[in-house]
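Just one protein chain is left out here, and the rest sit where they should.
A, B and C label the chains in the order they appear, each numbered from 1.
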Amino acid sequence: MAKYILLVDSKDEKGLIYKITGVLYNQGLNIISNNEFVEEEEENFFMRSEFTGEVNINAIITQLRDVLSKESNIKLIEQRKKRIIILVTKEHHCLGDLLIKNEYNEINAEILAVVSNYPDLESLVSKFKIPFYYVSHLDKEREVHEKEILEILNTFDPNYLVLAKYMRILTPSFVSLFENRIINIHHSFLPAFTGVNPYEQAFKRGVKIIGATSHFVTEQLDEGPIIIQEIINVDHKYRIKDMEQAGREVEIIALSKALKLVFEDRVFISNNKTIIFE
Amino acid sequence: MAKYILLVDSKDEKGLIYKITGVLYNQGLNIISNNEFVEEEEENFFMRSEFTGEVNINAIITQLRDVLSKESNIKLIEQRKKRIIILVTKEHHCLGDLLIKNEYNEINAEILAVVSNYPDLESLVSKFKIPFYYVSHLDKEREVHEKEILEILNTFDPNYLVLAKYMRILTPSFVSLFENRIINIHHSFLPAFTGVNPYEQAFKRGVKIIGATSHFVTEQLDEGPIIIQEIINVDHKYRIKDMEQAGREVEIIALSKALKLVFEDRVFISNNKTIIFE
Amino acid sequence: MAKYILLVDSKDEKGLIYKITGVLYNQGLNIISNNEFVEEEEENFFMRSEFTGEVNINAIITQLRDVLSKESNIKLIEQRKKRIIILVTKEHHCLGDLLIKNEYNEINAEILAVVSNYPDLESLVSKFKIPFYYVSHLDKEREVHEKEILEILNTFDPNYLVLAKYMRILTPSFVSLFENRIINIHHSFLPAFTGVNPYEQAFKRGVKIIGATSHFVTEQLDEGPIIIQEIINVDHKYRIKDMEQAGREVEIIALSKALKLVFEDRVFISNNKTIIFE
Partner (left out) sequence: MAKYILLVDSKDEKGLIYKITGVLYNQGLNIISNNEFVEEEEENFFMRSEFTGEVNINAIITQLRDVLSKESNIKLIEQRKKRIIILVTKEHHCLGDLLIKNEYNEINAEILAVVSNYPDLESLVSKFKIPFYYVSHLDKEREVHEKEILEILNTFDPNYLVLAKYMRILTPSFVSLFENRIINIHHSFLPAFTGVNPYEQAFKRGVKIIGATSHFVTEQLDEGPIIIQEIINVDHKYRIKDMEQAGREVEIIALSKALKLVFEDRVFISNNKTIIFE
């Protein structure tokens, strides 16, 4: 039976859960799981419902509009695999993990294509019969390069872009085309170690933990809403290359967990932060 | 402003959230947080609401009774510090942590007294001006010993008993007097290493992780509903005494977390398992 | 420059480090890292040295024999990739991780072949141009089935066998052919949940942590020396299938870490336990 997800966010007021579940109840729907959260000081309300039944999407949205304030955001979708495109540069580790999981239906998504500014990963991607597009950025202005990528993306109409170690900074105008739909994996425990050579910095500082952060991409580099952070212990025996390897391992885990949450529609964004209903 | 907690569990049916929140809405109450969970296959429904406002407890319960099935369990309480008594034997580590937290109001509870079958910990407890009762079990039948303890407990009317390394097995009849109100800390990652000398067993088996489990006490030893499990890594350099020390550290953490959850009324028990609304 | 590993274990006595490093010093070798461990009560000594230089293996071993007791075990090897064969049944998760890591030289080993008692994973393995052997166990006595597998293994002369979710019990006589050279991944935090349907057991018990254990295979099922244990937190929202997925994720990590340690010759076995020099 099809499963549906309702996502509502609005200013908080008395009776919201009652009013929203009333619409679902009157439609004869069966709620499987329901989550709410109120940001107390900011007075924001968030709710996620999963339900099954004979769903008339338009009728439900109309009735919700009747009981909720005009500023409320309402999203009602049938749960299905997300259509995604992965952008990479040269590193294989996150991509490899996602290709295997895609092959065995473990990420609630379908990888439509992989796009890279280098040709290195084509041999890996082609093993899995997934289209690989090599779009070099060399000798091109950033906007020109992004336009070439966009043309490819547009032929697929993806729900999400996944930056699985894509080492180019995206322009604000590109990002704005995929608002809250680009997920990145960052090589550190943000906000530590932004900037270049993070593992050299970490090595010199003698840290005892290496982190990774998966976040939504916004116009501000490394400043988007954080979805997941993972860490791994290191010690004085780790040289820079060992820290890099540890970093790769923890990046795989952080990105994989973040994508699962996003692709199951469990993540709200509010004030540059995430609210996650696990 | 006083905060109230409503806990409902019942067989699942359509419209439960709507009906329950309707009662709260009609009473003009402001829900701060709401959590529900449905055990799909078992078709059990659990809900916890936190709210503030002018609360008429009897009116709310009456109205809830009207909309819910007769088998539903309804509990509505004003949130306040739990009254607890700690039972110990000779080990100080969990007790010490709780005494410090009690001193600084960090556990949402008030320690009324400490009861022990040995006198060793009196000097620690007395630093904090809390009554200490030494009730030796030597040369007594189990029932007699428990009866002496019960007389002390009855003078305090505690909400919960905390077994912070109390090394005596309680009789079913004693346990039945405090159903779902006795919390224990167990020296392993249950269900591994029940029985005697757990660290000797762990050492001989060469495990790489030491665990601790906090659980409710039921008539079946070591079989009650698990609240929290915590672990700590060990390696070949750990002798038995080092594993014991590691075990103590992880016991402190597990018991402390479990008590916080229970004392904030976040824990349901169903089919010998816990449902926890964090 | 070639790197060499010296592994010595013996009864403990005074001066062992001095005597062993004296041999290396007299040979003009440069020790990169040196680790020792003494099991105090058992009086066993373990030492691992990594060094570079002009190495005359026979001369070193002869000189070590001169200074060490006759019962000492001495192993001196040039560090190179281990030759391994992976045995699987139907589950892809650990295998997929190892195939990707093998493709990018991340496990200090070369996968020579994959052997399975089912044909399901052939399509995955063939993507990576690695031989896949399907050897059904149906309608065969255990010894006959193992003999067929052995014939394949013998054509490759592997250093290690990796049981990456191979769901058949090996006979003692098969195990004895690969003493301390078979590594398994077990679906639980040993010694908990041996036996069938571990996740059903875990679900019914209401555990809050799921584990995985990688260990050497001995004649006693699930009783071999533990190399690594990893855990992942779960909660009441996890159904059996969710616990299984969590289990898969933690199995990948545990097996991968264990293999890295073994393939870098960092693991001693003593009294059915491991001593690991990280």
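Heads up, the rule we're going with is that a contact is a pair of C-beta atoms (placed from the backbone, for glycine too) under 8 Å apart; a residue touches a chain by one contact, two chains touch by 3 or more.
Predicted model, so just to flag it, every value in this text is computed and none were measured.
Student: I'd like the shown chains that the missing chain touches, ordered by label.
Tutor: A, B, C
Student: Using the touch definition from the top, which of C:Ile5, C:Val38 or C:Leu76 touches the missing chain?
Tutor: C:Val38
Student: For the full complex, which residue in A:Gly15, A:Gly96, A:Pro158 or A:Gly211 touches the chain that was left out?
Tutor: Looking across A:Gly15, A:Gly96, A:Pro158 or A:Gly211, the contact with the absent chain belongs to A:Gly211.
Student: Pick out which of A:Glu179, A:Glu200 or A:Asp235 touches the chain that's been left out of the picture.
Tutor: Hidden-chain contact among the options goes to A:Asp235.
Student: Go through subunit A and note every residue touching the omitted chain.
Tutor: Its contact residues with the unshown chain are 37, 40-41, 189-193, 205-209, 211, 225-229, 231, 235-237, 239, 271-276.
Student: Could you please point out the subunit C residues that touch the chain left off the display?
Tutor: Subunit C touches the missing chain through residues 14-15, 17-18, 21-22, 24-25, 28-38, 40.
Student: In the complete complex, the non-displayed chain touches which residues of subunit B?
Tutor: Looking at subunit B, the ones touching the missing chain are residues 92-93, 96-97, 100, 103-104, 106, 124, 127-128, 237, 245, 253, 278.
Operating definition for what follows: only the chains that are shown with their structure count from here on.
Student: Between subunit A and subunit B, tell me the centre distance in angstrom, where each centre is the average of that chain's C-alpha atoms.
Tutor: Averaging C-alpha atoms per chain gives centres 37 Å apart.
Student: Please output the residue numbers of subunit A that touch at least 2 other chains, ranges allowed.
Tutor: Within subunit A, no residue touches at least two other chains.
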